[in-house]
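Complex shown without one protein chain; remaining protein chains in place.
So, chain A:
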Amino acid sequence: MAHSARRDSPELPDFSVLKRLARDQLIYLLEQLPGKKDLFIEADLMSPLDRIANVSTLKQHEVDKLYKVEYKPVVSTSDQLCFLIRPRIQTVKWVYVVNADKAAGKFKRYKIIFTPQKFYACETVLEEQGIFGDVSTDEWAFYLLPLDEDIINLELPEFFRDNFLEGDQRWVRTGGSALHLFHSIYGPFSKVYGIGRCSKMVYESWREQVKEGEQKARQAEVGTVFLIDRDVDFVTPLCSQVVYEGLVDDIFRIKCGCVEFGPDVTSSDKSIKVMLNSQDKVFNEIRNEHFSNVFGFLSQKARNLQTAYDKRRGMDIKQMKTFVSEELKGLKQEHRLLSLHIGASESMMKKKTKQDFQELLKTEHSLLEGFEIRECISFIEEHINRQVSYLKRNQFSNNLNSAWPCQSYGVDHLLTFANLKQLGLLVEQQPGETLTVMESKMGKLVNDKTAGKLTDAFSSLAKKSNFRALSRRLSLVPKSDEEYDLRVPRDMAYIFSGAYIPLSCKLIEQVLERDGWTGLEEVTRLLNGHEFAVTADLRPQSDAQRIILVMFLGGCTFSEISALRFLGRERGYKFIVLTTAITNSARLIEAMLDNHV
């Protein structure tokens, strides 16, 4: 199971320094407001904050009480209030407490800390409300949150919608700054490749920032960077995930490296939250595996554990003592982990069996290959009809019109469909067009618990014909007549049961192999261009050269990370993923929703 890595693989740099940096900076900001203060934290920021600090850290710096930022009156009695928020107009409007206090004749000190940066539009809100000046503002440049030894997250899910749907470039500089921070600690980079409009802009922003700052000569730890826009490849994140970590994310939703397993997994009456990362020895061995390999591994582990426990029978006191002090703790930990992941696997298996998952996968795979179109359509039809809530990929022929999903998923989604069209994910078929197929995807969207029904929408791949051509050119779909042994993967296609190599990862592989885009002209043309490859005037170091930072603008999936880990093992690279957020098909579709005020 554990793949033997190439022995010459370079070591990953230590990212804990990023956490320390963020923590120290926060402390500095808190000390700018001396004395006791209450801290109001935006909901989305709590988990990231938990990863780098804890309550005692905050208490040490005179934070008295902690609250969530909400749209309701503030009850704090402290005379210093500090708000830690994302730069969103809506949230700033919630800080209306100031006006209420002023009206009541109370004078307090207020401070808003925006993270990772402030926006002019937010300060305009303060100005318009007449409290600019009463409230001081600051920035906490907390860009990089290491989620694992090879994953760094910006935790900015809104990057995707703002940039690709709304066409708002507010996060471009943020991306550049994040890259700059990384560069100043782990650089200097000697090669930067990229593809996508946003990637290009982020690169430019980063370059400007490097130019303005001073950079001391230093031994590079990471030498190569690859920037990629999410809209270069929408197909991959829309596919159902079948690699363990991806599947856990699809089903239980991993939040900031942490998942909550409910009673059905823990087989008790309580839920527990578990950190999922390389520290978890059991998880670390199965996270990149195709789900079908996980069972065998887990049962082998269970047997080994049984044997290890059984050893204590027939031990004398002294042996027992050694056993307890040396082995028992490890065994107990492993036991707990094992029972948890077995529980999770069972629960996922049950859920997926219930959902016609096998057929869904079959449909997805056919769509990727582009045949059995009629069967696919009928599968999708029936599921739209049945308002099936899980995710799936659709392909519509001209006998289908968009009226239909509306009927099932609720007219409110009219606006959602408008968004999907905007992104080119949904294309209405022109009558008379012969079986040009377009791919689309339906998603679990709004979960209306009362009715127990789910309202969904779907999307399609506008670059319909392009995907086919790209797939052929890059051989994304392996030949079907060859056997694919998922236990011994031979390429990145294993993450989708051997049916499809993720386009995003294939591009990275190709560019690294060719040391640029030469020979890929047709591919970049199909992807609407915006590719670049820049080499710095540095003497490259071979080790740093093989540690590659891949920056996903608009999010990446766990499956893609697994694929890159596989590629790294095969080729002797180490990949570090820097992403604006972890995404999956559900999150991608949710980002398109417009059925709320």
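What to note about this one:
Methods note: contacts are C-beta pairs under 8 Å (C-beta built on N, C-alpha and C of every residue); 3 or more make two chains touch, one makes a residue touch a chain; residues count from 1.
In this section, contacts and distances are computed from a predicted model.
Missing chain, UniProt name from the options "Geranylgeranyl transferase type-2 subunit alpha", "Auxin-responsive protein", "Nuclear pore complex protein Nup85" or "Spermatogenesis-defective protein 39 homolog": "Spermatogenesis-defective protein 39 homolog".
For the options A:134, A:149 or A:327, the residue in contact with the chain missing from this view is A:134.
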